[in-house]
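Just one protein chain is left out here, and the rest sit where they should.
What follows is chain A.
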Amino acid sequence: MSIYTEEQAKAILDKAIKASKADQCSATLNGGFNGNIRYALNSVSTSGRVSDCDLAVEVAFGKRVGTATINSFDDASIEAVVRRAEELARLAPENPEFVPAIDKQAYKASGTFSEKTAAITPEYRAGVAAACIEPCRKDKLVAAGFFTDSQAFSAIANSKGNFGYQKTSGVDFTCTVRTEDGHGSGWVARNLGDVTKFDAKSEIQTAIRKAKGSVDAKALEPGKYTVIMEPAASAGLISFMMFGFDARQSDEGRSFLSKKGGGNKLGEKLFDERVTMYADPWDEQSAVLPWDNDGLARERTPIVTNGKVEYLQYSRYWAQKQGKKAIGQPGNLIMAGGDKSTMDLVKGTKKGVLVTRTWYIRLVDPQTVLLTGLTRDGTFYIEDGEIKYPIKNFRFNESPAIMLNNIEEIGKPVRVADDESPFVMMIPPLKIRDFTFSSLSDAV
């Protein structure tokens, strides 16, 4: 397949909607290419490119809904997928939480596409692997990494006249560098929309430096520490907390944002007043599609402002039931910050722990969003503004809802990705007091 143009995509979606005899019909067309290269033990292990494109059609007869998808787009196939969706809708039980298709939306385009990223070749990917492997080989280090790039398009339409089309692209890079004896490990990650801002040769130096610097780590006693969390380290905790921002869960009494006695904590100040988070589909560095999974137009949405909860995520059904306006659900999460880098925060720290990365974060108690997980690939002790020595990894048991009340300083936001988060994130390095490390790990 190829990346369909707006006209081509619209022609396919229009055919599907026209073919439907149901009360309403919505259709989406998504397609693209994904390229990747994976390497380990200083050698390429797998590489490939996958293309895919799907037309999904959802129809409704009254409150009965049916969905079907297909990956061929001739007239007969389009007709067939619509008929199949209609057949499923007729068999389906009535959905008491049915909401009609969205009205025509006004989508303002966002900068999600880079020609340069879309033009990445197999040679470029091999070059990324080589740029990581070569310096490691020379330095008696071992590299294992993954680079993946995508170019895609997304088109959306319905029988109420709504239509949207936009192209996207992106790259994601992670690399772990270990010493040959396994006593040191470092990591680096970059997530970007525009590949021209990516330089594997320079990025890999971070992982190399951390791998060498983390050899012969000392053991510190578990307990409460002042920590400097690199953006990738706190991203997993913060994005996990966002699952608790669901309005229905909160109203039902099963979120940390539920209120004793009923209702939710929308409008309450729950975090340090320096905590401000928002979504903005047009943010230059973390742009996302200007519509959400339901097709609702995304807006710039304050989530937390100066510590106060300003947003809960209302599904269209729950918004209708509660008399609220449903707005497009965020695709990115931007935490506001200052200008300081991670190392600037280190410089201003008397005693503390620098955390490169967190790992295997899981929910322990949804009541308090207590999370557990571990530090990994570069944990260091800070004294008098300097990194003094590597320390053994810790397990933490900490709630982001508590962590964001213990803020000492906020640095400059950086784009980060987390493989378990649905958001593109801009997260600053954070200096946090009283972060709870509950045990030591021998893992390197």
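The rule is short, and it goes like this: contacts are C-beta pairs under 8 Å (C-beta built on N, C-alpha and C of every residue); 3 or more make two chains touch, one makes a residue touch a chain; residues count from 1.
Everything below uses one rule, namely that contacts and distances are computed from a predicted model.
Between the listed names "Inactive transglutaminase family protein", "Probable septum site-determining protein MinC", "TldD protein" or "Phosphate-import permease protein PhnE", the UniProt record for the complex's undisplayed chain reads "TldD protein". Only one of the listed residues, A:92, A:109, A:220 or A:266, touches the absent chain: A:92.
Of the listed residues A:70, A:233 or A:287, the one in contact with the hidden chain in the full complex is A:70. Interface note: of A:78, A:296 or A:374, the residue touching the hidden chain in the full complex is A:374.
For chain A, the list of residues touching the undisplayed chain reads 34, 36, 38, 40-41, 43-48, 50, 54, 56, 67-71, 84, 87-88, 91-93, 95-97, 126, 142, 144-146, 148, 174-176, 178, 182, 243-244, 246, 248-249, 252-256, 258-262, 270, 359-370, 372-374, 376, 393, 395, 397, 399, 401-402, 419-420, 422, 438-444.
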